[in-house]
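The structure under discussion appears below in the form of structure tokens.
One protein chain omitted, others in place.
Letters A, B and C mark the chains as written, and numbering starts fresh at 1 in each.
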Amino acid sequence: MIISEKIISNISVLTPEGSLDAATVPQLKNFTAKSEVTPTLVLNLSGVDFLDSSGLGAIVGMARNKRESGGDVVLACMNDKVRKVFEITQVARLFHIFDDLEAAAGYAEKQQKSL
Amino acid sequence: MIISEKIISNISVLTPEGSLDAATVPQLKNFTAKSEVTPTLVLNLSGVDFLDSSGLGAIVGMARNKRESGGDVVLACMNDKVRKVFEITQVARLFHIFDDLEAAAGYAEKQQKSL
Amino acid sequence: MNTTIILPAEMRYLRLATITAWTAAEIFTDTLEIKEGVHDFCHAFELSVCETFSNSVRYADPANEEKNVTICFSSCNDSLTVSVSDTNPPFDPVTSLPDINSYPEKGFGLFMIHQLMDEVTYTREKGGNLITMTKSAGKHEK
Partner (left out) sequence: MNTTIILPAEMRYLRLATITAWTAAEIFTDTLEIKEGVHDFCHAFELSVCETFSNSVRYADPANEEKNVTICFSSCNDSLTVSVSDTNPPFDPVTSLPDINSYPEKGFGLFMIHQLMDEVTYTREKGGNLITMTKSAGKHEK
């Protein structure tokens, strides 16, 4: 799994690519443990073609960590297969989910400013 | 396997898409048996991601039929995996192979005119 | 269709398990000449096999070396069945959704399988677990 990081509207945008599952989740956790990101970040899921419950759990854990310290995780650009996992588990209602990456980063920036 | 047909420079261009193998070759044979194509045609392999010996044999058979009646089959746009099959079997030397579709159709048109 | 794949109980084979599941489901829908809902049907098998295979790897008994996980596909009319068997200790197949508001990081797997499949059974067999999951390609999305 390749994970890249960029800044849009002063917000860290993480873009994992490939399958986010039990085999690759350790790489995402490793990446977020090491990299310095803004308090509120955008997880751009446009490159994630498959998500399982381990990947979902990792995203939920990331959100909990961020929220405990006043930040947040905002989700963007999930395909239908990924969205389905968020929906059947009802995890979707924990998140702000955007179809557009710029809109997600804009929302995240406003959130972060209001801290 | 989806096969489409169009005309470039007065030449029929056949574009099969997907895997051209023992399981899908019957569809290519069916298509060429039914459709009316120019005496010289271009087989555009840009959409063929995999070729096996059955697919290769079907292309060789198509070339034999065409040449027996004075026409030809010109090949275009094969990826590395497909090219390898042509090379290890030495079948490559039976064909004119182009990387560019327009160039292939141009060459085929000249061939056909000189009949 | 009657297809079996036997994989080592290691997480790096997860990819092979899921791609086999997707492709087996796709071939099955081809034979039925079903066009609608094929993507969702294949995804249900991909995801359910992913969840069960990764559980079989994760909860394997470390003392038991050289473990395998066996995945079998079989069909009956318009239903496809996949079974996943391992040599793990038994477990209680709870299927309730964890409390979302506590931000749970696990416990979604079996719940999801029950959402995705028409029928799920758990049995204990020959010193291992056998999970059998069936879904009809004719029915529409639950």
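In the analysis below, a residue touches a chain if its C-beta (ideal position, glycine included) is under 8 Å from a C-beta of that chain, and two chains touch if they have at least 3 such contacts.
Computed from a prediction, not measured in an experiment: that's the story for all the values here.
*Asks:* Going by the touch rule at the top, give the shown chains the omitted chain contacts.
*Replies:* Its contacts among the visible chains are B, C.
*Asks:* Applying the definition given at the start, please give the residues of chain B touching the unseen chain.
*Replies:* 19, 21-23, 50, 52-54, 56-58, 60-61, 63-64, 80-81, 84-85, 88-91, 93-94
*Asks:* Where does chain C touch the missing chain, residue by residue?
*Replies:* Its contact residues with the unshown chain are 1-8, 12-13, 15-16, 19-20, 23-24, 26-27, 30-31, 68.
Basically, only the chains that are shown with their structure count from here on.
*Asks:* Approximately how many whole Å separate the CA-defined centres of chain A and chain B?
*Replies:* Once rounded, the distance between the two centres reads 46 Å.
*Asks:* What is the distance in Å between the mean C-alpha positions of chain A and chain C?
*Replies:* 26
*Asks:* What parts of chain A, by residue number, touch at least two of the other chains?
*Replies:* none
*Asks:* Residues touching two or more other chains, restricted to chain C: which are they?
*Replies:* none
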